[in-house]
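Here the complex is missing one protein chain, while the rest keep their positions.
After this line comes chain A, so read on.
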Amino acid sequence: MAAQDTNFERAAPKAHRRLPAELNILLVLVGIALVFEILGWIFQGQTFLGNVGRLKIMILQVSVIGIIAVGVTQVIISGGIDLSSGSIVGAVAMVSMSFAQSAEYARAVYPALTDLPVIVPVLIGLVCGAIAGFINGWLIAYTKIPPFIATLGMMVTARGFAKWYTKGQPISFPTESYAFLGSGMMPVVIFLIVAAIFHVAMKYTRYGKFTYAIGANPQAARVSGIDVERHLVKLYIVAATLAALAGIVVAARGQTAQAGMGIMYELDAIAMAVIGGTSLAGGRGSIIGTSIGMVIFGVIISGFTFLRLDAYYQEMIKGVIIVAAVVIDTYRQKKKVK
């Protein structure tokens, strides 16, 4: 614009920060919570937000998927997508649990390998995830196939692997220390640690800055000296390892692992990221936004339960909210870029 060019001619450009984009999503969260609060007083005659027990359960319900969403957010910011997280949850739950069984159980998968220290099944699980992520990332970065296809392949393969691992049999009876990982509020604690680490990584390290740059314009990133391929591999390893962590937590919480664990988790995780303002076009999003997106998910689920509405409505409304979030975001972007 003409006036813009002249108006600012003398002003030395400064690195002002604008209001964080997460503010909008936070307002949406507050709005939704207040709606449930009001409906609560009208229909149930009690508070929705004032009940600490309910809030705890609410966060607990979504924090496992939240762990996945932290990884998926990074992949989406880089312009990719990861559909394999849910299957990795299932596969890693199985593998990890098979090394976490208590000696008291007579029919362990590896009878010779029971009562191992908790670090063993956890590390094995995380390494399995990292391997799956490496395969995803390598395929995407070096064979140039679309992330959608590469991770779709992993999604199907990992699920098949989970079923094959014990020919469909569930694995149970973990050691106490393993079960502790899923007990009480542990999933929330693990989520908070993971979210904090990657919030810092995305905001204050080269890892994060490169991720945004690659998502915004991979070619420009490459010419600017970023090793785009290597970075992509890293990102997919991170995403799959976090999915693996979620798998460990899920198995520990249920004290059993089943091949069907984590089905559709990838889509919920993507939805959390997207509601939280992560752009599927790449280059935009944040861990804080995704965390708020996660809480919005939780509020909706427990809000509907609280109002004693059918689970069917929950899903339908969830679908509407996902789409609405992206519509609002697209509109906001249009306004920002004149």
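Methods note: a contact is a pair of C-beta atoms (placed from the backbone, for glycine too) under 8 Å apart; a residue touches a chain by one contact, two chains touch by 3 or more; residues count from 1.
The rule is simple: contacts and distances are computed from a predicted model.
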Listed names "L-lactate dehydrogenase complex protein LldF", "Transketolase", "Ribose/galactose/methyl galactoside import ATP-binding protein" or "Anti-sigma factor antagonist", matching UniProt entry of the absent chain: "Ribose/galactose/methyl galactoside import ATP-binding protein"
Option touching the unshown chain, where A:44, A:183 or A:205 are the choices: A:205
Residue among A:103, A:193 or A:220 that touches the chain left out of view: A:220
Chain A residues touching the omitted chain (full complex): 1-6, 8-9, 11-18, 204-207, 209-210, 212-213, 216-217, 219-227, 279, 281, 283-284, 336-338
